[in-house]
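Excluded from the complex is one protein chain; the other protein chains are retained at their positions.
Letters A and B name the chains as they come in the text, with residue numbers starting at 1 for each one.
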Amino acid sequence: MNFVYHVLIMSGIYMILCLSLNVMVGYGGLFNIGHAAFYGIGAYVAAILTVKMSVSFPLDLLLSGVITGVFGVIVGFPALRLKGDYLALCTFGFGVVMHTIFNNWVAVTHGPQGIVGVPRPSIFSLPLNSLPSYLLLVAIVVSICFFILARVVDSPFGKSLMAIREDQMAAVAAGKNIAQIKIIVFCVGAFFAGIAGNLYVHYISIADPSAFATDESFLVFTMVVFGGMASMRGSVLGAFVLVIFPELLRFIGIPSFYAAQIRRMLFGFLLVLVILKRPQGLLGKYRF
Amino acid sequence: MRVKTMMFIQLIANSLIAGSIYSLSALGFTLIYGTMRFFNMSYGVTFMAGAYLFYIFKNLLNFPFPLALGLSMATLSFLMVLLDHFSFRRLRRLHAPSWAIVMASIGVAVIIEAFITTLFGSDVRMVRTGIQQGYKIAGATITPTQLIILCVSIVFVWGIWLFLKMTRMGKAIRATANDPHMATVIGIDTEEVFKFVIILGSCLACVSGVLVSLETDIEPSLGQPALLKAIVASIIGGIGNIRGALWGGILLGFVENFGIWKISAGWKDGIALALLLLFILMKPSLFGIEEET
Partner (left out) sequence: MDEQPILETRQLTKRFGGLAAINNVSVRIREGFITSIIGPNGAGKTTLFNVLTGFLRSDGGDYYLKGKRITGLPPYRITRMGMARTFQLIRVFPKLSVLDNVMLGCLGLKGDNILYAILKTQGAVNQFYQAEATAMKVLELIGLPEFANEYAFALSYGQQKLVEIGRVLASDPQVILLDEPMAGLSVTMIDRMVELIFQLKKENRTVILVEHNMNVVMDISDQIVVLNFGEEIAAGSPAEIMNKAEVLDAYLGV
C-alpha cells in the first residue's frame, strides 16, 4: 500500500513538472531541455530554508517557487534573441551549469552527499509524516497548478503564446510584446518547477544533485512529448503513465543496477519511437 | 628555469595537447551541423562508443594500434550510418521541426549510453598502458603518448582538410553546407552527402575518443562532457566553420588548463559550459562567419 502512495506522490510531482514544461515547450515553442535545473533550484532552496534556516511551510513552498521564478527570468532574457536550436543549447548549458554547482559548491549544497534531514512540512504544527497526508498535499498543489496553468493557456495570453510558437514575426506584427510574454512564461514555468522541487525534497528528505542531472530534463521532456505537446491533460496522463510503468519493473525482479539502465533505455526508445511514429503523443493535437 | 615559468610552459603544452583533441572532436560536430543543420546530441556517445570499441579491439582482442583504430572507425561509421538511415533520415523526409530531430538524437544518446553501461558497467576501463617517462621538450615534459596524440590529431585534421578541398565528395559536402537547396538543384544527392558526412563525423568522434582513452580512464558517462566540449569549441569558432572549430578547440584547451590552475577539477565541465553560454549570448564569432539565417 505504501508503494501505491509513493507512486501517486511521485506522479503528482512529475505532473507539475510536465505541466510547467509543456506550457513553455508545447504552447510557447520555447525549446527548453534544462528544466531539471529549475526543479533542482526549487529543491535546494527548500532544503536550505527548512534545514539551515528553519523556515516553515507554506513560506518555504512559496519561496521555492519565487526564487526559481527569478532564475527563470534570468534565463529568459538571453533566450529572447536565440532561435530554436540555440535556445535548446542555452537551456541545456544552464542545466549542466546548475548541476555542476549542485555537485561542487560544497559549502552551500553539501556537494554529492546532498542536504539530508529535510523534514516534512507541518500544517498547524502537525507534521505530514504519513504518506496519505503528504499525498493529499501533493494532490492539492497539483490541482492548483493545473487550474492556474489551464486558465493561462486558455486565455488571450495563452493564445498570444501559441502565436509566438507559430510565427514570431506575425505575432509581433499583431501587436504582441513577445519579449515580455516569453519572460513571463520562463518565469511561470520555472516557478512551478521550483514548487515541484520543493514537494520532492520534502518527500524524499534529501536534496541530492544526481536527481537533477541532464537525464532528468530529458525524462520530463519525454513525458511531455509522450503525453502530448500543448495538451494539459496530456501532461497529466503522460506523467502518470511514465511514472507507474517503470515502477512496475521492480516486480519483475531484475537486479536494481540493470533495472536503472534498462529504464533509461526504455525511455530513450520511447522518446525516439514517439517522435518517429506519433509525435502528437497520447492527447496532443498536431503531428508536428 | 624558474618553477613558475616551467609550470607555465607545461600548461601551454598540456593546453595544446588537450586542444588538439578538442579541435578534432569539434571538427566532426561542426561538419555535421554545417552540412545537415543538425545539432547531433548523440555525438558525445559516438565519441564514447569509439573509445569502447577501441578498448574491445585493442585490449580485449589484442589487435595492434592501427588495426584497432581502423576497425573502430569502420564499425562506428557503419553503425551510425545505419542509425541515421532508420531514424533521422525518416524525420528529414517528414520535414520534422528541429526540436524533433534534436530530441530524437537525445533519445538515441540515452539508449546508447545505457546500453554500454549495461555491457561494461559504470566502472572505468583502462586503455592506457600506465605511467610513461616523458621527454623534455622546450622546458615541458611530454610523454610519447601525448606526442602520438598530437601527431594523430594533426594528421587527421590535415587529411579532412585535403579531402574537403580536393575530392569531388569534399566539394559536394561544402556545396551542401553552403546552400542545401542549390546543391540539389545542381544535381548533388544530398542524402549521399549526408551519409558521407556521418561517416566523417563518426570517424572524427571515434579518433577523438580513442586519443582521450590513451590518457584517461574511460567510462560510459564520458560522452556528455565530450559533447559539451565539442559544442563549445564549435560555437566559439562559428558553427559550421571548419577553421573556426580548430581554433575553438585549441582555445578551449587553453581556457580549461589555465582555468583549472586556479580552480578545482570538479568545476572543469562547468567552465566549458559557462564559455558556451557566454558565446551564445554574445555571439560574436571570432572567426567571422557562417551566420545562421
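By our rule, a residue touches a chain if its C-beta (ideal position, glycine included) is under 8 Å from a C-beta of that chain, and two chains touch if they have at least 3 such contacts.
Just so you know, these numbers come straight off a predicted model, no measurement behind them.
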item: Missing chain: touched chains present in the view; value: A
item: Contact partner of the left-out chain, one of A:90, A:188 or A:211; value: A:188
item: Candidates A:3, A:245 or A:286 - the one touching the absent chain; value: A:286
item: Options A:63, A:89, A:138 or A:178, residue touching the unrepresented chain; value: A:178
item: Those residues of chain A which, in the complete complex, touch the missing chain; value: 148, 151-152, 154-160, 162-163, 166-167, 169-178, 184, 188, 285-286
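The rule is simple: only the chains that are shown with their structure count from here on.
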item: Centroid spacing, where centroids are CA-atom means, of chain A and chain B in whole angstrom; value: 31
item: Contact footprint of chain A on chain B as seen in their complex; value: 39, 87, 90-91, 94-100, 102-104, 106-111, 113-115, 117-118, 224, 228, 231, 235, 264, 266-267, 269-270, 273-274, 276-277, 280-281, 292
item: Chain B partner contacts - residues on chain A that touch it in the complex; value: 25, 31, 33, 78, 82-86, 88-90, 93-94, 96-97, 100-101, 103-104, 214-215, 218, 221-222, 225, 258, 261-262, 264-265, 267-272, 275-276, 279, 288
